[in-house]
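Note that one protein chain is taken out, while the other chains of the complex remain in position.
So, chain A:
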Amino acid sequence: MFFSMFSAVEIGIIYAIMALGVYLSFRVLDFPDLTVDGSFVTGGAVAAVCIVNGVSPVTATILATIAGFVAGNITGILNTKGKINPLLSGILMMTALYSINLRIMGGSPNIPLLTETTVFKMFGDFWSNTGIDQQLNSWAKAWGAEAVPSTWIVLFIMIIVTIIVKLITDFFLKTEVGLALRATGDNEKMIRSLSANTDNLKIVGLGFSNGLVALSGALIAQNDGFVDLKSGIGMIVIGLASVIIGEAIFGKKTIVRTTLAVILGAIIYRIVLTLALKVEFLDSGDMKVISAILVVGALVTPKFIATIKDQRRRQRKRLELQDKAKGA
């Protein structure tokens, strides 16, 4: 149990970066961007190809992020300059990326990375000498864990990376450009009347969003030890699920809080998924339908609860009125 929860958190926090990207497009820009399914794989593919060709894993990861950024830019250009509707722009880009990703991967739908040096392995040697793993694992065992993870380095690196990404995102959304970006999603007419070039803001915003998605894809590939051409299918639903679950549970009062909520949402999503897969008749092939059900649940439940609360409140008022009538 401890081990599977540990894995869920570990994976969840890598996907959290992708969820932040989806938050930027869907929520901040109010742009339902489906590029994500493609740009996630682009990130993994670029990182994998670079690493296999001897580029340092850190540089490879940065290049992957840039590739995602450019993909997002193109979706933005399709929408703003080509005047193509947002959904369709994303779908077109996603479809095109499928072939482009295959090209990047040199025509093979899967690139293994198991024997390569990844960002996680890079710091792994140094890490294993510190003895932190043994210490943490002995604590975990003392708490009753049967199986323990072989290393905590991935979790450790990912916490740091995700916090940095969150802080950069928070900062960016508070800058003058960031404010204009948020207003573009909130009231485009207004921010244009305040001399903001909304076309460019959308292009940059979608770039930022897909850059994060690709970064997440690059890290997932390095953690999994391979990149697969089809690994991006349904990514947008996972991202949305994380955003919606996070917002529903932790609220969205301020930007700082919402970005944290999205990260936690991504982790909770993984935990719920892990628990669901423990159910007898479900297997990993059912993951996508579980994801879809989770999104539906997170969307419907808050409204359902609100309706019931409202009904109760009105019923109470009616009863009070009846009581008064009887008393009089």
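Before moving on, here are some points about what is shown:
Throughout what follows, a contact is a pair of C-beta atoms (placed from the backbone, for glycine too) under 8 Å apart; a residue touches a chain by one contact, two chains touch by 3 or more; residues count from 1.
Simple rule for what comes next: contacts and distances are computed from a predicted model.
Hidden chain, UniProt protein name from the list "Glycosyl transferase family 8", "ABC transporter ATP-binding protein", "Acyl-CoA dehydrogenase" or "AurF domain containing protein": "ABC transporter ATP-binding protein". Of the listed positions A:190, A:249 or A:275, the one in contact with the omitted chain in the full complex is A:190. Of the listed positions A:166, A:182 or A:202, the one in contact with the omitted chain in the full complex is A:182.
Although one chain is not drawn, its touching partners on chain A can still be listed: residues 171-172, 174-180, 182-183, 186-187, 189-198.
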